[in-house]
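So the structure is just underneath, and the comments pick up after that.
Yeah, one chain of the complex is gone here, protein chain that is, but the others are all in their spots.
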Amino acid sequence: MKKLILYAVVGGIAFIIGYFVNYQLFSDRAPVQPINFSHKIHAGDNQIQCQYCHIYAERSRVSGVPNVKRCMGCHQIIKTDSPEIQKVASYWDKKEPIPWVKVYNLPDHVYFPHKRHVRAGLDCKNCHGDVATMARIEKVSSLQMGWCLSCHSKKEVKNGSDCWTCHK
Amino acid sequence: MSGFFERIAGKLKSYREPGYYTKLDHKWTMVIDLDKCNGCEACVVSCYAENNLPVVGKEECEKSRAFSWLRIERYVEGEYPDVKVKFIPVMCQHCMKAPCETGCPVYATYHNQDGLNVQVYNRCVGTFTCATYCTYDVRRFNWFTYKWPKPLEAQLNPDVSVREMGVMEKCTFCIQRIRAAKDKAKDEGKDVQDGDIKPACSQSCPTGAIYFGDLQDPNSVVAKLAKSPRRYRLLEELNADPSVIYLKRVMGDGNSSHE
Amino acid sequence: MATHHTSDYQTGELKSRDLSYPSGGGISYKEVNEDVVRTMTQTGKWYYLALAGAVSGFLAFWILPWAYQIYKGQGVSGLNTPDFWGIYLTNFVFWIGISHSGTLLSAILFITKTPWRRSIYRSAEAMTFFSVATAAVFIFVHMGRPWNFYWTMPYPNQRQLWLNFQSPLMFDVFAISTYATSSMIFLYFGSIPDLAAVRDRVTGWRKQVYSALALGWRGTDSEWHWLFKAYTFFAVFIIPLAVSVHSIVSWDFALSKVPGLAKTIFAPYFVVGAIYSGSAGIVTLMVIFRKAMKIEKYITLNHFDKLGMLLLVMSLLWSYINVVEVFTGWYANTSAENETLIYRMFTTPYAYMFWLMIFTNTILPLLFIFKKCRTSILACVVVSLGINVGMWLERYLILTTSLPRKFLPYMWHDYIPSWVEISMTLGSFCFFAMLFLLFVKLWPSVSIYEVKEDIGIPMRKGGGHH
Partner (left out) sequence: MKRRDFLKFIGIGGVGAGAGFVLGKVSKPPGAKLIPYLIPPEDIVPGVATWYASACTQCGAGCGTLVRVMEGRAKKIEGNPAHPVNRGGLCAMGQSSVQALYNPDRITKPLKRKGPRGSGDYTEITWDEALKTLAENLTELKSKGNSDKLHLLTSPLSGTLDKLVREFVSAFGSTNYSHYGLFQRKNLAFANLSAMGTASVPHYDIENTKYLLSFGADFSSTWVSPVNYSNGYGKMRQGAGERGKLVQVEPRLSLTGANADEWVPAKPGTEALLALAIANTIVEKGLAKDGGAWRGVLSRYKAKDVASICDVSVERIEAIAVEFAHTRPSLAIAGDSVSSYENGIAGAIAVNILNQVAGNIGVTVIPNGDDLGGGRRVDFSKKISTLIAAANADKVKALIVYGANPVFTTPKAAKLEDALSKVPFIASFSSFMDETTAQADLILPAHTSLEDWGDDFPDPGVGAPVASIIQPAVGPVFETKSLGDIFIELAKAVGGNAAGKITAPNFAEYLKSSWKELYSRNREMAAGTLGFEDFWNKTLQNGGWWGPPRKRTATVSARASEHLTGGPARFEGEEGQYPFYLIPYAQTAYMDGRGANLPWLQELPDPMTSVVWGTWVEINPKTAEKLGLKEGDMVNVESPFGKISAPVYLYPGIRPDTVAVPIGQGHSHYGRYAKGRGANPIEILPYNEDPRSGEAALNSTRVRITRGGSGERMVKMEGSTKELGRGIVQTVSTSEFKRMKKEGV
């Protein structure tokens, strides 16, 4: 009887540890996308500028995912025989947007304008890593508050550690 | 010896003064002309629309849990037929010596460099202290997680977060508009000009009774109105140093055709 | 201790000692040991029934509603926009108040070397600790997001956030945790020799536990010496601490600007109120305790006599401060203060509560002028229960008649508690009872060695006193 309790306790503790290990450490940093899009090919090999596709980065708080029309703009001609491109084309034919999985996700109470950061001359790499080498996009920054603050204090951003600068 | 004590006292005092750590960038101030205000409550709805305030329903209203960050208080004097009715819009007064700020144990409410008393929703643990200490009863609490029946949620303003259960909130002087105006001014490479910022209530006011601007700018409209002989502040004797300035309503004698 | 100052008791105090132990020197050391250990080892049906009742009450009246509240939101309580605190903070202050007399009294009586302290102080100290625990839970109960409670603790974090040490609530966090820790240590230190005594008389798993708890106590001279030193230190330390804790609790209210709360007299008012309610709590508890544990010979009428005098003094003090509080409010003659007073004293239903409070806290304790009443168990029960009710009402009135009547009359709104709050109030009593029931079973609830001091060195029959 006593032993059973002991087993239950040990098992329970191990269970909780396992749960949090998964939750904290094994968060999906590079989720599988509906289309196996490679930044390496686009930004790396073909040297396409970030803002060619992420068109709103300098104008809005969001950088914007390229709309399907923009994808098709090139891929109506380029590499139309590739199975991945055909997937894009099938979305286009069905007139459906592509359901990309969000990699850099901020909670609702955070106000993060891409515009201000891009206009301040920050390179996309600073936060998003060297995407030109990534076959599948991967989250390279923790996006935790300490991470934001470390940069804000390093760059001596005006009111950079004021709560309402980044929270809403 | 006395100099020593004075020095200590001065130190303690300056520590409690706002702006001890940083000089204020702005001092946003609202001036409300009570002689213009006719109590129509357009501002109240405007505030609901701008700031994602939930509608709580009759039962909750009965428990005084309505969310209006801005309310029109109405006071009645006298009896029929000599009834005098007075209106006053009351919102967070953004006190420079705010009682609520000393109450919060976790700095969820504090004074920022714009002279605003701000509430950080995601830091709030909900001790209610700020709301209890508030002398103007302007703080509102998220008693539940409020839902917007579809498709009403399409109206929610993305510049303002939807607060979760257990969090205190209050009027922000439409800080998202201040932020947007600053953002725009920065794009244009200049400072925020007087009149660039209009909080939702001020914008919608049909009689134009609500003015908003930077008191530190001597040429702003509010700085001029703040010198009006009609100026007063709500419960000024409590020394919370509020940032909302009211202009007294003109009323009283002058009934040449009466009595 | 016993070895050091028996001589202090060689002169005087005979009368009271006679009263406290009518059997005179009839109690032997062995009997004391056995009586106390008996309370821990022999368990009757009624004990289990009581414990089961307390535990299920705790679960049903506290944990369930609390879980419901956390799930649905604070809105299930009756709290509303001007009155954000309501019963939750009432209970918090009430339990902190109850906690006040145990350790504080024990410490004061220890330093003043009052002999009648000895048989009651252990359970009084336990009461302190348990009521602080109960009070502390209420802090979390009244929080909007209790799952973030740890944000109120200072700990280094990547978010570069720190705490607002200007906040009276922050004072509270430190004051209460210090108080809880020190009173726990105080309780524990005083119990070490007894834990050793228990260790020597039990078997099985208990033996292991008490061996660990007794820290290898053997009763040598140097052990007694160090224990006495440490105990004295804590006794001295705890007196100002206890005073400061309740002052700080009062500052939660007094440092606001709310009419009816922002009063300079609040700190002494709360300290006096706390000792008052705590002493009444001790009396109530002792009556039940001695009856249930059949230890009438250790907790005697003499103790009630002394506690009765204490209650009488505290009652007068409390009443005085109450008069002063009302007077200064009235004399200031500001609209805000006046409205609060009128609301509290002359508006139903608060008027009933207010005048009931005055009756139980000011009029009723006057019975204790008479020794007959002080030594009557019935009178003690009636008066002490009355004071407990009255003191709870005091806290309730302070909050629920001040917050709904703040500065802007448009926002006035009465507070009506919901079933959740009422249930949790009941549940807190169950929680307290549960802790105390477990305590009497697991801990020597009467100080064995100090009671022995009182009995004196065993002598041949008839030669008890010099």
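Just a few scattered comments:
Should a chain be cited, it is by its letter among A, B and C, assigned in written order, with residues numbered from 1 in that chain.
Keep in mind that, in the parts below, a contact is a pair of C-beta atoms (placed from the backbone, for glycine too) under 8 Å apart; a residue touches a chain by one contact, two chains touch by 3 or more.
Predicted, not measured: the structure shown is a model, and the values here were computed from it.
Seen in the complete assembly, the chain not on display touches A, B, C.
Set against the missing chain, the residues B:29, B:46 or B:243 yield one that touches it, B:46. Against the chain not shown here, subunit A presents residues 7, 10-23, 26-28, 31, 56, 59-62, 64-70, 92, 95-102, 105.
Within subunit B, the residues in touch with the undisplayed chain are 33-36, 38-42, 44-46, 48-50, 55-58, 61-62, 64, 66, 68, 71-81, 83, 85-88, 149-158, 200, 203-209, 229-230, 232, 234-235, 246-258.
Contact residues of subunit C toward the unshown chain are 82, 335-336, 339, 404, 407-413.
Rule of thumb we're sticking to: only the chains that are shown with their structure count from here on.
Ranked by distance of CA centroids from subunit C, the top chain is A.
Rounded to whole angstrom, the centroid-to-centroid distance between subunit A and subunit C, based on C-alpha atoms, equals 56 Å.
Averaged Cα coordinates give subunit B a centre that lies 43 Å from the centre of subunit C. Centre-to-centre, using mean CA coordinates, subunit A is 38 Å away from subunit B. Each of residues 110, 123 in subunit B touches at least two other chains.
Among the residues of subunit C, none is in touch with two or more other chains. For subunit C in complex with subunit B, the residues that touch the partner chain are 72-75, 78-82, 84-85, 142-146, 148-149, 151-152, 161-164, 166-170, 173, 252, 255-258, 403, 406-411, 413. Put simply, subunit B touches subunit C in their complex at residues 60, 63-66, 71, 73-75, 90, 99, 101-107, 110, 123-129, 131-133, 135-137, 140-145, 165-168, 235, 238, 240.
Remark: subunit C residues 157-160 touch subunit A in the complex.
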